[in-house]
Every structure is written in structure tokens, then in C-alpha cells.
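Data block below; observations after.
Excluded from the complex is one protein chain; the other protein chains are retained at their positions.
For clarity, chains are labelled A, B and C in written order, and residue numbers in each chain start from 1.
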Amino acid sequence: MDPSLLDDLVAANRILAEHGVIDAYGHVSMRSPGNPKRFFLARAIAPQTVQAGDIMEYDLDSRPIDARGDSVTERFIHSEIYRARPDVMSVVHNHSPSVIPFSVTGVKMRALFHMASFIGDGLPVFEIRKVKKGSDLLVRDPRLGAALAKSLGKEAAALMRGHGSVTVGENLQRAVGRSVYLEMSARMQMQAMLLSKRITYLDTSEVKASAPVQDYKRAWPMWREKALARAKAERR
Amino acid sequence: MDPSLLDDLVAANRILAEHGVIDAYGHVSMRSPGNPKRFFLARAIAPQTVQAGDIMEYDLDSRPIDARGDSVTERFIHSEIYRARPDVMSVVHNHSPSVIPFSVTGVKMRALFHMASFIGDGLPVFEIRKVKKGSDLLVRDPRLGAALAKSLGKEAAALMRGHGSVTVGENLQRAVGRSVYLEMSARMQMQAMLLSKRITYLDTSEVKASAPVQDYKRAWPMWREKALARAKAERR
Amino acid sequence: MDPSLLDDLVAANRILAEHGVIDAYGHVSMRSPGNPKRFFLARAIAPQTVQAGDIMEYDLDSRPIDARGDSVTERFIHSEIYRARPDVMSVVHNHSPSVIPFSVTGVKMRALFHMASFIGDGLPVFEIRKVKKGSDLLVRDPRLGAALAKSLGKEAAALMRGHGSVTVGENLQRAVGRSVYLEMSARMQMQAMLLSKRITYLDTSEVKASAPVQDYKRAWPMWREKALARAKAERR
Partner (left out) sequence: MDPSLLDDLVAANRILAEHGVIDAYGHVSMRSPGNPKRFFLARAIAPQTVQAGDIMEYDLDSRPIDARGDSVTERFIHSEIYRARPDVMSVVHNHSPSVIPFSVTGVKMRALFHMASFIGDGLPVFEIRKVKKGSDLLVRDPRLGAALAKSLGKEAAALMRGHGSVTVGENLQRAVGRSVYLEMSARMQMQAMLLSKRITYLDTSEVKASAPVQDYKRAWPMWREKALARAKAERR
């Protein structure tokens, strides 16, 4: 892969960890620009330690093309979303701490902040119990991945009950930016709900005007530069 | 411009980012000390990376005098407030996270902490929907800027529904300090409202005694020195 | 002791402090791998400053084998849990800030996040007042330690009213990981309870599937490496 794209993915791992959106167990992938049936994802290590050499290539059955270590158990989240959503070029799975309370209450996350307008008038929640009873909540196989992809539908993100969430984008920057601002928006919505029962959310026309143009382009170069500087310092 | 004033503006960008008051998308400007029809504002980059060379000069139609890169889309916030408010020498636009919940609930922010006494007995909220339906919430043109300036009126700050806020001051230090303490005061008011329905806010005479003298002068030299040390370190 | 195990315990002290789970007064111990009637615990200093030379060995009466300074007052928490629970190889005592509110309200902590599934359908709360009236809340002697161990029963953690909590594990990594995720889960549960009265907790079968396999293995190497790098830097 183009070294600059590889660097983008290294940076994405670290940016998400820095923002507290993923802990040691989140992951972010990128569909191969050259082959839509392949994607790139780091081996099973903590995202904030990822270097270019940790990135592995997978096919859409989540089989590693070039194994460089253990694979992430939940890689099926990625492969099945790429299979179901040709428009998606990047997928993030996280344990975003302010999003999880929404996942277990049935309270809908809704767009109230223009930086997270992609939330629209509500995000779906994946209830793994409907597909598999007595699970450990992990998306451990293609069937669970496909069920999650089905819950996600055409949305930009889906919550996973008692577990976290998944965000997607037409490019890596958007999937990363959406994860960062989904967490912020969750915190803001919680606070707004404590302040009042009457909240003005973005209306449909505002979502339509805002979401497609929000590409987090002003944040990305700064995030990337800082992340790669840390990666470089740690390689020494 | 005087290099020391330029450094003030560089520092202001970084101070606001450090305090979590602006993310990559906030901005801070300063009216030209020599020409009241001009103002200074960094090009469209993340504020925490701003250096002196990124500062551009604008006229009150938000046209760059000396383009050094892309202009911030929402520069009309600045130009229209400078036009409407001859007393204002500095403007900050932010996505202050604890202020946004107030912007979407209609719950009034009120002065409850002497460091943010400028809030007085309530801040106005700019509802962009009243001026433009189906917007992406951004202040993209002079008409929206003028409407925001009108909402602001003679106040020191205004909330922007679903978006953030704007704070102004008779000098840069005050506009920056007000942004920092507006965020803190929002958090405190939220907590006070959860604790009790009866809150003792600053009364009119207390606001009148406190707000005009609060200039954040003890914080500024420390904030400035640390910010410029970081700026210098990053230039190497 | 094996130097690598000693390093594990040094790292554990620092990891818990870094995560804000223990302040200067928490502590973490490890049962001796060679002698089940002995355990290792640092002398009475702030955990984030612990080095290998600060680790002391104790017997199950909490008598130091090789005194290298003052012993922690509450070492009886450790000795009595090791006595009562042969399966436990590591004990953490902390002042975990989001857990304490649960300890004083009688509101049950329950598993709502798969990373803290060990919480199961509720954690016991140790009420020291039932054993000793007018105490300073510290577990200052074997009798109080035994009472705490009895409250803990067969669980993975117990809250201590107005004081903190204790977490245990079949190995050090698990006791540490459980402390970190107990704090996160407490915060999430509080937020979920503010959002709604109907919360979907992990059900019994999900707890059974998840808790025994959750060993925090992906986080540990990163946590350990960073902690030991700091320890080394401070020794210079």
C-alpha cells in the first residue's frame, strides 16, 4: 500500500486512542484503495502503539493475506460491513464511553451539534441477543458481523448494546472524525436532557445540508501530524 | 502589526485550544489597533498549530488584504460583529462543549460565579433557523454574520443554537478569558441545577460591580508564556 | 522473586495511578507464586512512585518478612483475602472516584458493559459500621480484614462504604484490569441511570460467557511498557 495511506491508518489508530474514543480494544480499518475486496487492519495490539509494520491485509472473509501476528477477534465487524456497504471505505469500532449509556437505555441519540450532524434523527442499536443468546457480546464470526451490518443499514454509525459503537465513512478521515464527535455529541445530549425535556435537535433539512459536507478536514492534518510524531518518537 | 500583538493573537489561539474551549474549528480575531476597519485572523488551520505567519488581515467585508492560505468560512462572524460593535476589539468563536447543551434547551445561562459575571442575567441565543432554514448552521455570509451580531446586541457573549458560542471583549485578553470562564460557568450552572431548583445567582448590583473590572490579568501572562513556548518549540 | 514478576507489580502500581483509579493511598498486591502463604506489597508510599526496591514480602498475618520501610496500614485487606480465597492471586484496594457514590447509596452496581462483566448482577458493599462503630473507616486489623473478605465472598470485587473498593483476580493483570474497568462501568451506569429508568444489563448467560474470558490481555503489554518506561526514567 501507498506509504502515505499506511501512515494515515497508523495515525487513525493513535488519534482515536488519544481522544479517549477507543481503549486498548477498539480498532479502525481502511478498505484497500486498489481492491474493494480487501481491507487493512492492525494486528491485535493496543491501537495507541500501532506502527506501520503492524498493519495486515484481509479479504472479505476476514482471512489475513499476510499474517503478521494475531488477528483481532472482532475483525468480522469490518469485513461484513465492507461486504454490505460498497460506499464505505473505513470502519471504526470503539468503546466510546459516553455512547454506551445510550446503548443500554433505548434513549435515541439524535443530532444536536452540527459537528455530529451525521447522527440524523437517530442511530440504530445492535442488540446481539436477538441473534445469539448468552454471547460474550463480541462479534466473533461472519454471522454476527452480518447482523451488525444489517442493523447499521445505510447509517453512518450504529450503537452496540452494552459494548460500544461502530462508525463508518467514505474515507478514513470521516470515519475517525465521526467517532470523535459522536462521543462529544453523546455527552452534550446527556447534559441537555438533564437540563430540559425540550431540546431543539437539528431538523431534517439542517442534517441534509450539514452531514454530507462535514469531512473534519481542518482537524485531520493536526491530528495526523501529532500522531505520527509520537509514532516516530516511539520507534527510536 | 506590532510583533508583540501578533504574538498575543498566536497565544490566544493556543490558549483556547489548550483549555478545550475551541476544537480544530474555533477561531479568535483581534481588531487592528491602527485601523478600526480591519481585523486579524489566522488562516483556516487548527488553532493549536497557529504561528505568526498564519495570521491574515481582513477588511470588514471579510476580504483578505494579504491572503496567506484559505480563509475561515465563518469569518463573517468577526467582520459583522466588528461592524456592529465599535467597542469590541476581539472576537472568539468556539464549540465550547458545556455551553452547547444550554444553546439547545432554552435554559438561560446566568452569572453564578464571579469570574464569569459578564454573563449577567442571561445570554442571548442565536437561532440561525429564524434567518435561514435548512442551513448547515455555519455563518457563511455577511447576512448571517449581521443576524448573529444583532442577536449578540450589547452583550459580552451569545450562544449559537446547536453550534457553539461567540464571546467578545474590549481587548483580546478579555475575549479569551471570557471564553475560558464561560465554559467553566456552564458546567457549574448545570451541576447547580441538578443539585437544587433554588440557585443564588449574582444580583444586578454584583454583576455591575464585578463584570467591568474582570480582565483576567493574573491568568494572561502565564497562559501567554506557556503558549508561546509551545509555539516556539514546534517551529524548530 | 522473579524480576519480571517484580516488574509486573511495579507496573501495576503505576498503571492504577495513571488511570486515576488509585490516589496516593491505594495499593495492589500479588500472592507469592512460590509460597501461597506469602504476598508482595509495596511499602507505604504513593503508588505512582513505586520502584522494585519498595516491594516487601508479607506473611498471612501481614507481618513483613523483609521490612524495607513502613508498612501500609490496611495491609490486612490483602492478607485476609488471600487467607479466605485460595483462588485469588492479586488484590487491589482503591478509592475509585465513581465507585464511591454507589458505596454510600445502596444503589447496586450491575454489569452493563462487557469489559466489566465480572460485576455480574451486583457487587457486595462492605459496611464497616456493622463490625466496628466509630471507626476511621480503615481496615486496620485482621478482624476488619476478615470481615471485608467475608463481605467479598466469592465475588471479583466489593465496595467499601464511604471509602472505596477492592478487586481481586486469579492473576495480577486481571485484578488491575478489573479496577480500571470497574471505574469506567460505574461512570457509565450513573449516566445510564440519569438517562432512563429502564436499563438493559448483561443477563446471567452473557455474564457467564464473558467474565471468565476477560483477561485484559491486549491492554496489559502497553500499560506495562509505558509504566516501566516511566519508572526507569525516574530512577535516573
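The working rule: a contact is a pair of C-beta atoms (placed from the backbone, for glycine too) under 8 Å apart; a residue touches a chain by one contact, two chains touch by 3 or more.
Note that the structure is predicted; figures quoted are calculated from it, not measured.
Contacts of the undrawn chain with the visible chains, over the full complex, involve B, C.
Within the complete assembly, C:193 is the residue of C:5, C:84, C:131 or C:193 that touches the hidden chain. The chain not shown here is touched by just one of C:40, C:102 or C:201, and that residue is C:102.
Touching residues on chain C toward the chain that is not drawn are 23-25, 44-46, 48-49, 95, 97-98, 100-102, 104-107, 129, 133-138, 161-163, 190, 193-194. Annotation for chain B: contacts to the undisplayed chain at residues 112-115, 117, 184, 187-189, 191-192, 194-196, 198-203, 205-206, 208-210, 213-214, 216, 218-219, 221-223, 225.
Simple rule for what comes next: only the chains that are shown with their structure count from here on.
If each chain is drawn as a node and touching chains are joined, the picture is a simple open line.
When the CA atoms of chain B are superposed on chain C, the rotation angle comes to 180 degrees, reported as a multiple of 5.
Chain centres here are means of the Cα atoms, and by that rule the chain farthest away from chain C is B.
With each centre defined as the average position of its C-alpha atoms, the distance from chain A to chain B rounds to 32 Å.
Across the assembly, chain A contributes residues 194 that each touch 2 or more other chains.
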